[in-house]
Structures are given as structure tokens and as C-alpha cells.
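Below is the structure I would like to discuss, written out as C-alpha cells.
Excluded from the complex is one protein chain; the other protein chains are retained at their positions.
Let's turn to subunit A:
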Amino acid sequence: MELEKTIRLLKEGKHLSEERVYDICLKSQELLITEGNVTHVDTPVTICGDIHGQLHDLLTLFEKSGGVEKTRYVFLGDFVDRGFYSLESFLLLLCYKIRYPDRITLIRGNHETRQITKVYGFYDEVMRKYGNSNVWRYCCEVFDYLSLGAIINNRIFCVHGGLSPDVSTINEIKAIDRKQEVPHEGAMCDLLWSDPDDVDKWSLSPRGAGFLFGSNEVEEFLHTNGFELIARAHQLVMEGYKEMFDGGLVTVWSAPNYCYRCGNVAAVLKIDDQLERNYTIFDAVQPQDGVGNAIIPTKQPQMDYFL
């Protein structure tokens, strides 16, 4: 089958034709458009944090956590930028989504925007790999359709960044028309950009977008919506995950040895039917090419030069 072949090529980091990428992006749009801004997911499910184009580590992630054939996944966003295989990582997730629509939920991260990807690597990667920006444009169009959050068993709220002063109930997120470039302020922006911190009220974020929120905000949000946990990503954690506010919030980070040099381990969080939390820690391993030979991950050099 065509899709299986594409998945195999992507896993090997091989080149896909522009037309093929366009097809994948279009099919993904059709799937994502039927999802709400906050999708509902059942247990058991595995929550994954930032991937950032580290294709080989994404493959390790699937290997260590059961694989998409057997396990349900929620990805918290930031699929692209920084790493050298943003395109393959994102497309692989989309292909899995098309292949197993109820096994994979993809949430938008703050890197899934035109503006950010132009600066942090994804755009350049596509230019190097294709010589024009078409494929980047197709992917950006898909970014606009990604949902903004997920709820597991009505008890766990999943989001990339964190809370927003404009959002006290989930209903308020539903009334956002999410199909747009992430705005510089407002609820949609905050959900993707905010960070938890040791603050006693909403505070300015050093990132220049979103807010810092503390245990008060988390408690109130959990209480109002009848939740017990906020699972988010967005911040590098050397140990792979970090619980805060009496376990009311957890940061999950899934890019080991971030940027190929940070030396951190990665984690995914499995939630079972009793809502017990099980963390799986994994390290960066020597990447391999399609036929099992070890390779050094690197950027693909630009194609022809003209004199």
C-alpha cells in the first residue's frame, strides 16, 4: 500500500516528492478539520512532549513505548525546528494519524507557525531539501488545523504551553476559530506559550508571549473543570519530566540530547485506566539508516550552486 511505503521512506529519512507531501497534508487537513479545539481521548494513552525534528529519537520513542500499532498517543506539539529532520518527523506523525486516526492526537505547539519556523530551522530545512518553499507552505497550512488541547478521560488536560487568563473553562476554548497563524496575544497564544513558575499570580513571561502561572492558577483551573492534572511540554527538563504544584501539573519532554548537545534524557508519560502515571525514560541512541548502518545525523547540504 502507498501509505505503508511512504511511512517506510520517512523512517529512513528518504526524500518524498512534493506531490506526495501535498497529498499527505491534504488528507491530514480533512481529518483534523473534524476535530474540536480540545479533543477527547480515552485511556490507556501515552503523552509525548517536544520532538523538534529529531526523527531518530522519535523512532526510539515509538519503540520504547509500544508503538502506534498497540498504543494510543497524544503528542503535545513542537514537532519541528531545531533538529535536522523536522519534515520527516512531522510527516511521519501525519502518516500515522492517517493510518491510525484514533491512535494519534496531535496538538499544536508554539513552533507550528509560519513565523517561528522561518527562524528556527524548518523553513531552511525545506529550502535545502527541495530548493523551494512549497512543502513548507503545505505543512504550515496543516499547522493551522491542529487542535489546541486534549482531555483524557475528562480528568487530564493536555496542552503545549499552559494556561491563559482568558480561559477558565474548556468551553471557552471551543469558541476559538483555531484555523489561523498563532496570534501574538489572547487565549490561543497563551495555551501554546505559557509556562508554570513559582509565582503567586499571572505574571509576564520572559518569552515575550504567553504568561507565567503558579499553583493558584493551576488549582483554580483544575477545580473549575474537575481535572486532576495538566500535562504540558514546552520546556526542556534534563530528567525528561518534572511534576509541580503537588502533582497538579507535569512537564513532559521527549527530545533526548536536545539540539544534539544538551545531554538530557527524554520521557513519555503513560496514563493507564486508573489514571496512574508511568514515566518511561529514554536516551538518545546512535541513529541508523534504513539498512541498519549507523549514521551521523546532520543537515542535508544545499543542492547545486550557480556561479
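In the analysis below, a residue touches a chain if its C-beta (ideal position, glycine included) is under 8 Å from a C-beta of that chain, and two chains touch if they have at least 3 such contacts; residues count from 1.
The rule we apply is simple: contacts and distances are computed from a predicted model.
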item: Choices "Serine/threonine-protein phosphatase 4 regulatory subunit 3", "UBC core domain-containing protein", "RBR-type E3 ubiquitin transferase" or "SUMO-activating enzyme subunit" - which one is the UniProt name of the chain not shown; value: "Serine/threonine-protein phosphatase 4 regulatory subunit 3"
item: Candidate in contact with the missing chain, chosen from A:T43, A:T71 or A:S133; value: A:S133
item: Residue, one of A:E2, A:D177, A:D200 or A:D246, that touches the chain absent here; value: A:D177
item: Interface with the undisplayed chain - residues on subunit A; value: 18, 22, 29-30, 32-40, 84, 114-115, 128, 131-135, 137-138, 140-141, 144-145, 171, 174-181, 183, 260-261, 286, 294-307
